[in-house]
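A single protein chain has been omitted; all remaining protein chains appear in their positions.
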Amino acid sequence: MKTLAQAAAALAAGQTSSAALTAACLERAKADPFGAFLTLDEPGALASAQASDARRREGRAVGPLDGVPLSLKDNILTEGVVTTAGSRMLEGFRPPYDATVTARLKAAGAVLLGKTNLDEFGMGSSTENSAFQKTKNPLDPTRTPGGSSGGSAASVAARLCFGSLGTDTGGSIRQPAAFTGLVGLKPSWGRVSRFGVVAYASSLDQVGPLAHTVEDAATLLSAIEGLDPADATSSTAPKTDLSMLRSGVRGLRVGLPKEFFVDGMDPEVAASVRAAAATLVSLGASVEEVSLPHTRYAMATYYVLAPCEASSNLGRYDGVRFGHRTTDPRSLKALYENSRAEGFGPEVKRRIMLGTFALSAGYADAYYRKAQQVRALIRRDYEQVFQRVDVVLSATSPVLPWRLGEKLDDPLAMYLMDVLTLPCNLAGLPGLSLPCGRASNGLPIGAQLLGRPFDEGTVLKTAYALEAALGLQFAPTGGV
Amino acid sequence: MPRADYQVVIGLEVHAQLLTTSKLFSGASTSFGGAPNAHTSVVCLGLPGVLPVVNRHAIELAIRAGLALECRIANVSEWSRKHYFYPDLPKGYQVTQYEHPLCLGGRVVFDTPEGEKAVRLTRIHVEEDAGKLVHEGAASLVDLNRAGTPLIEIVSEPELRSADDAVEYLKALRDVLVWVGVNDGNLEEGSFRCDANVSVMKHDATTFGTRCELKNLNSFRFIKQAIEVEAQRHVELLESGGVVEQETRLFDPQRGETRSMRSKEDAHDYRYFPEPDLPPLVLGAGDVDSIREALPELPRARRARYVTSLGLSAYDAQVLTADRAFSDFFERCVAEAHEAKPVANWFMGELSRLLNETNTTVGEVKFSPAQLAALLRAVKDGVISGPGAKEVFAELFATGKDVQVIIDEKGLAQVNDDGPLLLAIEQALAESPKNVESYRGGNTKIVGYFVGQVMKKLGGKGNPKRINELLVEKLKG
Partner (left out) sequence: MKLTEQQVLHVAKLARLALTPDEVATFKNQLSAILDAVDELARVDSATTLVAPAGSEGLALLRQDVVQGEVGTEAALANAPQVAGTSFAIPKVLE
């Protein structure tokens, strides 16, 4: 049993119980060689499994997630269960409240096994920036699972659970999904509540699912999406219509942006994406080349705006009310400067420094304001392209999963790896990654589908058709 | 006298707490008191993951203030983050409005010995308050009960030219805010706070001097004193060849001087940018109109109407409009009584005295406008005497009983019928034929003696006016 749908079906048919599924998942998670989890909530998970089984016995099961073990990225708050965001700063932090997405999964009956590893505060593309551990790619443990939601991706790819929630600020759901052979969806900005999600860059952050199949991702989206009174930026848009998932792609117009075939792209990746486009044509879609001229500025735009917002969002970690405090500070200055110096890792400091500089007097016009203006141009590129096509197809990552430690000492090289996933966040679009091929070394290649704002439905049905046509399967290495 | 060569230039920034029950961005209570941090939610604690949600009533109150001060209300305004580190600021930034405030322009009108003056406003914006820091031994303690309380900041143009005008401006501003129910006007508790930007310039200069921002001005007296000593400091600096440095200075009321708060090295760089957690504040069609329609008549307009339409003196108008509820009740009583001056006399006299004595407010008054009107009618119709009316009013105030019931219970009704009056008069005349003779001999003043005698026979309840008339008739024979 691998997928969420399979688990749900087995539970519905009475072939297994949530308690049995949960116990099996916990057992595997405790023996996990890939370092997916930071925290396992064994008593909490078992208790909710038993509650689910009781509901089911009484005929009160609440839906497809009832009793299904899932994991949550450790920047999503869970009441009473330690939430660290992968940072020393929040080591041992027990939130007094649930994130809205946590509460919604609980209300849907899901069993939350624990919290998965991530790049500190979501800042990274390899999960090597976690303060606590490195996570390995279950398909090849010498390689990165991607990041920052690498722990969530590994927990699903290694089959320790049936689905996970990650967060995506510049590709942090889609790129790990691509690297581990999964489906990952970043919803439109405003589609899913951010309340209770540790903020990295507020205008870019979104919560979304990582799962084995498009259907599973859609099921998870359906459980968490929708207006939340606690998030003033959450949208009133109607929920995604999942009845169209299997409706096929006949007549669908697919755009293939030429700017996304970037210099330095792995040729196997490029070929695989073109092959996926051909597959869509064979299914009745039309494909045309489109242009998104400001794509080349997405990296610069993102690496100004995201650090600016991060430098602001991370101001609250001051050692006063929660989080790390330096030993015996003798002054307010020491309290602040030492607590923050000790609590934050190097990548986080780098982005705080960058953002603080880009907002500072004398530089805000050239950096922050300029980047906001270019962001508007990027958004306009997509508005224009989506007048001609229904979805945009590209690679998710220009390269295959790299070896652990390979790019750690060159932050700029690491930033360049995000070039294909950043525009989606900057434009607030829904973006999905699904496996579209297998490289000669056996590793998965991810394709990215982008849609119009709040048109997750079209993205999902396109992915569903492609997934069915391609029939790719990836299995973790090792005995699990 | 170098001081005379200079004029002082003052701009004021007033922070006024909005009278909401919950905070600007969270449901925590704004009430005073309670243990430190009792009135906090995850949002005002600035915990990871929290997001602000705007309190509708705070925006309504801010718009009300803007309309009362003749501002333009922006259809689209924007929230921004203002960054600085301080232990009473939980998130490391304050959510405020920067580039696009809710209210633009406007003015404050106030009276001075030289006549009416008006100072223009730059803007009014909405923002959240910080918490409180108290010092105890080797530690400082952070209490976030106040953190997130909604404020408006009212920024004036640098148009004030004296400390006295600054105080009159502030009093007029406070009157308006309290009058329209936006703020409680309490300087001591800090719900109405003022910072002053002060500079000096020669009378013939065309550009302003360097300004200093004065803080800790928590009474009108201190505001006047602080502005005056700061202006003097600038003049002395300039006259001795020095320069004024732009800085924030704290007023020390004990020493009567200002002193520098932050060194230049710590100059703030607030790194403002639009708050990504809140969409721009976009007002709907009719939002402003419905607030405008509900806006009460403002104190200055009401005062003018009392003089022109009600025929009251400027002094009476001032006294009667010192408090909105008092004035509103006055209006209702005038509407019932159909005359203003007698009502005004009762309000400024007996009612004020009794409210003061019993330490109550007009909202707690037990009688209705109709009852006061009945009392006025009783006086006018001669049913009761002037002193009797005071007695009735005291009882009316104490119990709210019907006026007629009080008159009956206390037996205060005057004898107005000629029958019993004439009977008493004839007895009195019969008892003093000598005095009758004296009157008829030309000593008309003696009628006063007879009035006294008649009143005595009537137990003091005779209508003195009618007694007088009948006596004269009888004496003339």
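Should a chain be cited, it is by its letter among A and B, assigned in written order, with residues numbered from 1 in that chain.
Here, contacts are C-beta pairs under 8 Å (C-beta built on N, C-alpha and C of every residue); 3 or more make two chains touch, one makes a residue touch a chain.
Keep in mind that this is a model prediction, so the values were computed, not measured.
> Touched by the hidden chain, which of the shown chains?
Visible chains that the missing one touches: A, B.
> Have a look at A:G109, A:G151, A:G323 or A:P476 and name the one touching the chain we're not showing.
A:G323
> Of the residues B:G242, B:G256 or B:P280, I need the one that contacts the missing chain.
Reading the full complex, the residue touching the unseen chain is B:P280.
> Please identify which residue in A:T219, A:S311 or A:Q448 touches the non-displayed chain.
A:S311
> In the full complex, which residues of chain A touch the absent chain?
93-94, 96-97, 229, 232, 294, 296-297, 299-301, 303-304, 311, 318-325, 329-338, 340-341, 344, 346, 349-350, 352-354, 356-357, 360, 366-367, 370-374, 376-377, 380, 411-412, 415
> So that we can see where the missing chain sits, which residues of chain B does it touch?
Against the left-out chain, chain B lists 20-22, 26-29, 35-43, 45, 53-60, 76, 78, 85, 87, 133-144, 261, 269, 271, 279-284, 287.
By definition in this document, only the chains that are shown with their structure count from here on.
> Approximately how many whole Å separate the CA-defined centres of chain A and chain B?
56
> Which positions of chain B touch chain A when the two form their complex?
42, 45-54, 81, 83, 85, 87, 90-93, 142, 144, 269, 271, 273, 276-279
> Taking the complex as given, what residues does chain A use to touch chain B?
Interface residues on the chain A side: 77, 83, 85, 90, 93, 95-97, 99, 194-199, 201-203, 229-233, 308-309, 311-312, 314-316, 318, 320-322, 332, 336, 356, 359-361, 364, 368.
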